[in-house]
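Removed: one protein chain of the complex. Kept in place: all other protein chains.
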Amino acid sequence: MAKRLSLLISLLLLIMIALPVQGQDDVETYVLGVAQPFTGPLGSFGTDFTRGIELAVMQMNAELEASGVNIRFEVASADTEGTPDGAARAVQTIVQTTGAEVIVGPLTTSEVLGAKQFADENGVVIVAPASSGIPGAIPGDNIFRVMYPPDNFAALAFAEIARSRGYENIAILHVDDPFGNGLAERFTIDFQAAGGGEVTTIAYSPEPPDLSGEATALSADVAQLSGSGNTAVFCICFLADAQKLLQVAQIDPILTTVEWMGVENLVSPDLLADAGHAQFLQSVNFISVSFTDTATPLTSPFIESFTAEYGDPPGPFTNYAFDAANIAMLTMLAAGNDGDAVTGMLPFVANHYIGTSVQAYLDDNGDQAIAFYGIFRVADDASSFIEIGTYNGSTGLLEMNE
Amino acid sequence: MNIDYVATTIAVLTFFGIWSLMAISLNIEYGVAGIPNFGKALFVSIGAYTTGVTYTRLLPILAGRDFIHPCGSTLADAIQLRSDIIRTMPVVAFVNFGITLVIAAVISGIIGFAFSYLVLRLKEEWFLALVLLVGGEIVRIFVRGYQPLICANNGISAVSQPFAFMGGRSASIAFLMLVLLIAFIAYVYSERLIRSPYGRLLKAIRENEDIARTLGKDVAKTKAQVMFIGSMIAAISGVLFAVNLGFVNTNDYVVTLTLDVWVMVVLGGLGNPKGALLGAFVIAVLDRLTAIAAIQMNMAGFNLEFNFVRFILFAVILLLMMRYRPQGILPEPNYTTEAHDNLTARTTGD
Partner (left out) sequence: MFERILIDSLIRSMQVGSLYALMALGITLTMSVLKLPNFAHAEFVTVGAYTALIVSRNVSTNPIIILGLSAIVASVVALVSHITVFRPFEKQKSSIYIMLLASFAVGLIIRYVLFLTADTFDLFDQRIQVPLEIWYRTDNFILSNVFFWVVPTSIVLVIALSLLLNATPLGREMRALADNFDLARVIGIPVERVKWLTWLLVGALAGISGALWGIQTSVSPLMGWVVILSVFAAAILGGLSSFPGTILGAYVVAFSENTIMQVLNFQFGLSFSFKPAIPFIIIVIVLLIRPEGFTQFFKSNRSLKR
């Protein structure tokens, strides 16, 4: 058996050595690392994310070639398994075996923090496009959380939306992780500062088998809050969990009578795949925020080319991955494949970058400091989401078209 | 291909050292004494959570600084404080690290000791496996929801290893040496334990508890001692695991961690400390090699998602191993004593 095992190991080694990686000699190749969860509970996110990054690289390479620039980018992606330890090993492996010094990813804040020590000590740059949790707001490190604004922007946006729609009380259901806790907490503060009334919260454990108990508790909260004013539900949950919630909520006598809000990752055609769910969301005036195609001139071309390349429209957050890859590549074009130089240059480049959703702009912590959201509701035929307004995070201006 | 062989070797060996501690502890518990500890994640996590607590509470006291609350709005300041102390006051960092190791080992040892007495109440021995497996998850869920320990699900970052002040590659090499040293001590200890009369008692208990009891041995006490030792080693590995990562978070200490350690021990050879080392080494290397293969295949344009195949491959290797070489790569050697040799010589007339 030992022989078989060593045979297998040598076979793997052979595969690796046999695979040609570099192109022509006169072209310099920069490797862009990608660390995303492909396996584990977050596995469904990884694929779409990586597609967004690969699309950016493809477009960049085509442009470089057409312009006769002798630099090409190549993607090296590794699996974080959705855990901090897995993220650290993924980043380590990419850096140590491909020479990459710039990594796009990982997905969640705890994965980012898992990779942080290695990145800081080895001059590796982490460009995280979807981490928004508060524990990641650390100044002076090698972690840049570009494009996707920290949760306090989303909290403000939802507080504004809630007030403009006349909600006096809010019943929140949120996932019990840094993202869910942080957003729920900020939202409560912002909503009440804006003159809102009572807010109740129910936290659910990540990866729940079902959410029927939580739905019943939510329904009780709503019933109690409704006594003192117009109440709405705010679902701070992942798409899969939202599906489980909707399965119960759509026949609940109380949850069907109030209006609903939901976080950004719910603006996905997958949420409307089930006819019953779609109808329910339409009937409760479900409203959410997402990146908007009126925000910048780059939005529509991105959606079109993504759909042309992969057959489906981009999933939630994929645009942020696309933008993060672009910022990373542009910085590398200026600073080379050198982590320390990229760390120095990246804020400058990012602050001059127009993204698919919003202009990039980083604060002292290296986090996105500008937010611009489109506000979406379910279309009348319940088959897609349509935009009904915008929220400008810098000015706090909310514009509703209907 | 642009492989940094030195860095890769350092990284793989560091993981090997940490994992081999886990494997050695399980090898003593299950391989030698026959206690099915399916709660490795629990005891490793105790080490990690202790690290989170000492780095946020003890470290500032040792350095003579004011305590800063590690969660919420003062989070960035607390992180800054930790990195400052570790980088500028190496002595404090070392003292803190040493105290962490001791506290973690003692807490974990006591909990392991307590668990072993549960065995006596259990109807079937494999129930212990289940109780420990589930116990790990209960603790994880509790820590994840309980703010004062490690900021609940936010975790504690910037828990650097004590050599971090050296910076760069020398820091990683120094830490690697420390890890390997601790692993080596644990290995020598377990080797000597097995060869000692005490080790023979453990094996006697593993093979037949009733006979051991008839011979006047206190089986319960012996098992408790073994759990105490095993849990201490596991907690030490947990501290090393956490500071190597620089982050303490409940997401890392799940059932799969326990299973990985079992795979190492079964692969390497039950009852043989060299087997535990080899098993940890094979897994550390295999984990890295398959990860590299996944990256390279992807870069070469293969569409197959090799990240999934990795896990299938692991499972298949484990199954083949258990099927065709159930004693592991390095089977348990037949240790004999001088007395036994003399006896055999006399009876066979050599």
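Lettered A and B in written order, each chain numbered from 1.
Basically, a residue touches a chain if its C-beta (ideal position, glycine included) is under 8 Å from a C-beta of that chain, and two chains touch if they have at least 3 such contacts.
Values in this document were obtained by computation on a predicted structure and should not be read as measured data.
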| item | value |
| --- | --- |
| Residue touching the undisplayed chain, where the options are A:N61, A:S164, A:Q192 or A:Q224 | A:Q224 |
| Given A:E74, A:E198 or A:D274, the one touching the chain that is not displayed | A:D274 |
| Among B:I10, B:I79 or B:V131, the residue in touch with the chain that has been omitted | B:V131 |
| Residues belonging to chain A that touch the chain removed from view | 38-41, 43-44, 47, 176, 202-205, 207-210, 212-214, 216-217, 220, 223-224, 239-240, 243-244, 247, 250-253, 270, 273-277, 312 |
| Positions on chain B where the hidden chain makes contact | 30, 36, 38, 118, 121-124, 126-127, 129-131, 134-135, 137-138, 141-142, 144-145, 259, 262-263, 266, 305, 308-309, 311-312, 314-316, 318-319, 322-323, 326 |
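Note that in this section only the chains that are shown with their structure count from here on.
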| item | value |
| --- | --- |
| Centre-to-centre distance between chain B and chain A (centres being mean Cα positions), rounded to whole Å | 34 |
| Residue numbers on chain B that touch chain A, as the complex places them | 1-4, 7-8, 11, 15, 72, 75-76, 79, 141, 144-145, 151-155, 157-158, 160, 164, 167-168, 171-172, 241, 245-247, 249, 251-252, 254, 282, 285-300, 305, 307-308, 310-311, 317, 320-321, 324-325, 329 |
| Contacting residues of chain A [partner chain B, same complex] | 1-2, 4-5, 8-9, 12-13, 15-17, 19-21, 31, 38-39, 47, 74-79, 82-85, 88-90, 92-99, 110, 113-114, 116-118, 121-122, 133-135, 137-139, 176-178, 181, 205, 365 |
